[in-house]
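First, the structure itself, so that you have it in front of you.
All protein chains but one are shown in place.
Order of writing sets the chain letters: A, B, C, D and E. Residues in each chain are counted from 1.
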Amino acid sequence: MSGTTTAVDTDGDRAETYTASVVGGTGFTGGELLRILASHPNFEVVQATSRSADNMTVGRSHPNLRGLDLRFSDPDDLESVDVLFSATPHGVSMGRVDEYFEVADTVVDLSADFRLPEAEAYDEWYDGHESPEYLERAEYALPELNRENLPGADLIAGGGCNATATILGLKPLVDAGVLGPETGEVVVDVKVGSSEGGASGGAASSHPERSGVVRPYAPTGHRHEAEIEAYLGLSVSFTVHAVDMVRGASATCHVFPDEPVSKADLWKGYRGAYADEPFMRVVSGGGGVYRYPEPKSVAGTNHGEVGFELDPGNRRVVVFSAIDNMTKGSAGQAVHAANVALGLPETAGLEFGGLHPVGSP
Amino acid sequence: MSGTTTAVDTDGDRAETYTASVVGGTGFTGGELLRILASHPNFEVVQATSRSADNMTVGRSHPNLRGLDLRFSDPDDLESVDVLFSATPHGVSMGRVDEYFEVADTVVDLSADFRLPEAEAYDEWYDGHESPEYLERAEYALPELNRENLPGADLIAGGGCNATATILGLKPLVDAGVLGPETGEVVVDVKVGSSEGGASGGAASSHPERSGVVRPYAPTGHRHEAEIEAYLGLSVSFTVHAVDMVRGASATCHVFPDEPVSKADLWKGYRGAYADEPFMRVVSGGGGVYRYPEPKSVAGTNHGEVGFELDPGNRRVVVFSAIDNMTKGSAGQAVHAANVALGLPETAGLEFGGLHPVGSP
Amino acid sequence: MSGTTTAVDTDGDRAETYTASVVGGTGFTGGELLRILASHPNFEVVQATSRSADNMTVGRSHPNLRGLDLRFSDPDDLESVDVLFSATPHGVSMGRVDEYFEVADTVVDLSADFRLPEAEAYDEWYDGHESPEYLERAEYALPELNRENLPGADLIAGGGCNATATILGLKPLVDAGVLGPETGEVVVDVKVGSSEGGASGGAASSHPERSGVVRPYAPTGHRHEAEIEAYLGLSVSFTVHAVDMVRGASATCHVFPDEPVSKADLWKGYRGAYADEPFMRVVSGGGGVYRYPEPKSVAGTNHGEVGFELDPGNRRVVVFSAIDNMTKGSAGQAVHAANVALGLPETAGLEFGGLHPVGSP
Amino acid sequence: MSGTTTAVDTDGDRAETYTASVVGGTGFTGGELLRILASHPNFEVVQATSRSADNMTVGRSHPNLRGLDLRFSDPDDLESVDVLFSATPHGVSMGRVDEYFEVADTVVDLSADFRLPEAEAYDEWYDGHESPEYLERAEYALPELNRENLPGADLIAGGGCNATATILGLKPLVDAGVLGPETGEVVVDVKVGSSEGGASGGAASSHPERSGVVRPYAPTGHRHEAEIEAYLGLSVSFTVHAVDMVRGASATCHVFPDEPVSKADLWKGYRGAYADEPFMRVVSGGGGVYRYPEPKSVAGTNHGEVGFELDPGNRRVVVFSAIDNMTKGSAGQAVHAANVALGLPETAGLEFGGLHPVGSP
Amino acid sequence: MTTDTEPVLAEDPITGEEIELPADVEVGEIIDSPVTGTELEVISLDPVTLEEAPELEEDWGE
Partner (left out) sequence: MTTDTEPVLAEDPITGEEIELPADVEVGEIIDSPVTGTELEVISLDPVTLEEAPELEEDWGE
């Protein structure tokens, strides 16, 4: 197993450098991982795998990585590294996890394979689990939810992007006791961009069919409900729509608290929850064009924005939560969790703050 | 007042022709009215007004109407016509309605000025009403809701686009007794295109700022709630988001019936409600790319699509409703209502069935 | 072979009705043909073929045709019709044309298979021709170019969309003698929408990769050069870019006449060329937002717009030409040509005038 | 005048830190300057001015800068700084340049006010010049063209975005002698995004009108021709189209060399020209989706991509050049030039490498 | 629409309505209901019996 190397950085300081590889390097989240790791001060990329583009340059798949001197390798020829990131479709990692631990000390998986704590949940929501013995060992990646358990974790399970947006939006209400398993209906109406579908999209994701849509793509029964239930203890009414953007997931949560809450309460709860979080912002009202959370404001970044509004009668709290599914919703979250796990500065490699104006990010 | 003329159509038949003018002809819905009326077999356009483009050709504002030999006239110089369509911002028609009836037998107003039946509602949701005496006389335009009261009506109030989408989606549930004032929360989460803001948009509707958004633009307190309450008898939790399309309004309604319903019940209710409606389609599940209602499927047309899905536990009904805000949500609805009011074929002038593929319509 | 039926139209007149089928009915241009034919007063659709969706409803592929009571049939089970439209990829029709004439009196082919008059051109630009004996019999569909040869034609070859835009833009200059084979360089820089790639697009046409592009997709050597050369007698420097729209082809032609021309000359030439054309408009300068031809102005219609501007020194004429590739650039052009061939009113079935505003059409 | 401070960076090294302000901070390029400067290791932002948003937070205009603790100040209350960046509309800086030099050692202007070397050119292309005495002192910002004159320059004039794209594309041909003042026509056909119009856009840049366009917005007579002539010595035939993206400028240059060139010649010329340039990439052919330069590949970055293709007969060279107008085309170029002028590492503050996938950037 | 062979009739399994199917449907074929659009599997012929086809989620989803 590869030992942790101690590198000398450009300023002459000594800093930890970890070697890392990415399984699923031609994919969208795999490409995003490579982008982040390649300019991360504490990681050195060793391999990126692909079956379909074996031996091709990484820049051929990801034009933003044309400067990277790296070619895809076969996923069956993994070299020893400190950290192995896997960004494959659901079901792949659960079959290869033993193998992964043979070559790596730490495994960070972006698929759903290790997200749910109970094997039964995989029977209910997926097609069962091949390696249930790893489920207890796995830590959910989202630091805003699970920071205390990440240091030293060696199997990290990246959250689902829609689940992440929802959890970030609702957690402060749960923590404040405004929302709990006994509260009435919680409706979560999600809007997502086309990158959520991955790089291998079919007919529905072709440009002529996918442009300009508001398309109910998961009307009910979306698997991310299971994650939300597992980590917030809430059963939510979940519906996902495809809209015309490439990056972004936006969750609008409609909550009906038992007790009336005030705007000041909400400000206090949300500010309190996220004051020390390096990537979270509360955006709610105000002037100008960008008054509530929206994916454009966080596109390309690891930031999450949350905000809220009250119905005139204070009967309903509407919570808005916006992330970039490729960063905070997957690759960025994964690196953030790895930073915490390895004791690195939390924001290392994730400093990019986004652009304005930006189109459909 | 202009008498109804009897014209000879191209085939040598005799058919009713009504003269019509459009106040607010440079606007988006005004342009759409002109488009529909110009190729309507029973209407002859007399005037289109504009203060800002007085004497300019209509085609200068609306490139699709370059073939129309018509120039804008001053809104203060209205000629006598059979039907006057008004497509001005809220507040204009209520101040000019006496004047309108001096030149026209029938007034069809697309603004909110005559939509609500009670003057008090204008105090609550708007800034009061200048001509409350007209409120009783006004008929709500939506034929699917109010067909029986339209024949002979002389003041017709076009519905709001978001309200129209919502009402079309929920009415079958109300009629079937699945949903009523006593039912629990009804969450209506709406996504709309940029044409809803009209032609005079400010900073937030500039292309760089508006492209690719999922932007909560009416988090709570949207005025269309008043219409829904007035016509469906339901108080709904209403939130509107701007998304990246130009035409289209899509309402996702989350309903929690007291009694369990089945998919067969829902099919029966929706099919029954809309079987005889010339413009309504039930689209729910099935194969291919377009499995639920979406604005792309109805873009440019006067059609509305509704569909539904049930949560696995049958606890929640999710209703999807999609219209084009410029047609079914305003100008098309207005002409449809005028057709009914005047005894013309309902679909006259509204036959266009839409395009595939179409981008952001 | 199916005899021409004589139908009685809704007004009690007698009018010709022709039976028609569409080979390639799941495709984009096939769907557009079905849309046009289904509401065409003189056509009755008999069959639409598909190998992949045999027996499925047409509305499953094309949501705008949900009202059409028609299922796809196998392309090997063609029934007798008056007119057979074929909208298959290049190479299919040349192999089946004998078969087509066994079931139909008139064949209208939208592919490139019969567009070029000389078999040698197929050797040079394509992979040769299987049925060169039909090339002389075929008539190029574009009425603005070839109207006089269409009446009675029984094999009609629809033009390429980029070639159509270019030919419509340059023909008036050729006719006016401003441009000829001896003139210097003619640069044609084309921008097209994603529907041009057809319904079966690969990775490059997925929404995440195709959104927001300005992508040189045919830098040089585009096959439509051959058509332009064949029908205008000009060798042009041709480059095609993919841009973010679904429908539309826009050709910008940069011409350097030997002799100086004036704006008045140009107006005279273009107005003269297209004054009697039911689908052509000259748009050049003026006020408002839409001052030159653009695809948005003609989206969904069979219209073409052309316009021009002169360099300050009158050295260069820039010609702009915009069409919808799905209508004027393919299916609309085909029906227009069929109308002429059969002696029907030219605009029959093609009256839709477009929308404003419209997004990415 | 503010003296250069010597700061201690986070690693304990000593590094230069320069104070800087931005005039026109609410604008698009002003916001981009603030974004870059705020995370630039050698700059400290002192002021950002606005007349319309005086005292408001910078994050209210630019949501990506919400973390920045800065409020707009009045442009009339400029404090002393090392470097003053001005991002105002054409005509403002030429009237205030004396004042600027009273508060700053170095002035970097992004407008056209100091771009052209000759006062006469301002009479011809603009409305004359108020401070022609500064024209000689000004250095054109583009390092790829003018690196040798930038060190120590105290008045730097940022290039026009379309001119920048064109110059970057054609310069290697000029240097290689393939292209010169005597060569025949050079057609430059440009496609740009909506951010090029700045934050104050009118009716034509509203989302409904601007979405999905291919709109000739500068058919002939574009002012950037003057810059290209001044810096490449070429008179080009220049046409600019607005297309549906927010960021990006793409120039397609059609060149007809007197002598035949080969692809190998072109590769040699372009690779040679840009081998040592930190921001330039040659992209020409190859596999995958991104085979030629396109704005998506460089969106958000200071990179420029150039590529080329030959007509079959080697008669024409087509050159493609793509930049982000907000970075390489304005703010990034300005900071790059300031880096060179001040002797800082060229890429400081400009390391962001872009995203994949990205929508309409 | 003219066809050589007459359409066959069947019962829509969701709404119970009578629907028309092409004459050449085969057992195992997936065909969409003209009433609901739902994909139906042909379970038997003579009479034609239909059943809701298992949904191919992955086919469509993101």
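Keep this in mind: a residue touches a chain if its C-beta (ideal position, glycine included) is under 8 Å from a C-beta of that chain, and two chains touch if they have at least 3 such contacts.
Remember, predicted model here, so these are calculated numbers, not experimental data.
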So one chain is hidden, and I want to know which residue out of B:Asn42, B:Asn146, B:Ser205 or B:Ser250 touches that hidden chain in the complete assembly.
B:Ser205
Give the residue, chosen from B:Ala242, B:Ala299 or B:Ala348, that touches the chain omitted from the document.
B:Ala242
Interface with the undisplayed chain - residues on chain D:
19, 45-47, 55-57, 59-60, 69-71, 73, 79
In terms of residues, what is the contact footprint of the unshown chain on chain A?
263-264, 267-268, 271, 282-289, 291
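Quick note on the criterion: only the chains that are shown with their structure count from here on.
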Going only between touching chains, how few steps reach chain E from chain D?
2
Comparison of B-D and C-E (more C-beta pairs in contact):
B-D
Indicate whether more than half of the residue numbers at the chain A-chain D interface occur in both copies; give same if so and different if not.
same
Could you put a whole-Å number on the gap between the CA centroids of chain B and chain D?
46
Chain centres from averaged Cα atoms put chain C and chain D apart, in whole Å, by 40
Where chain D touches two or more other chains simultaneously, the residues are 28, 193-195, 199, 203, 208, 211-212, 244-246, 290, 294, 296, 357-361
Multi-chain contacts only, two chains or more: what residues does chain E have there?
32, 37, 60
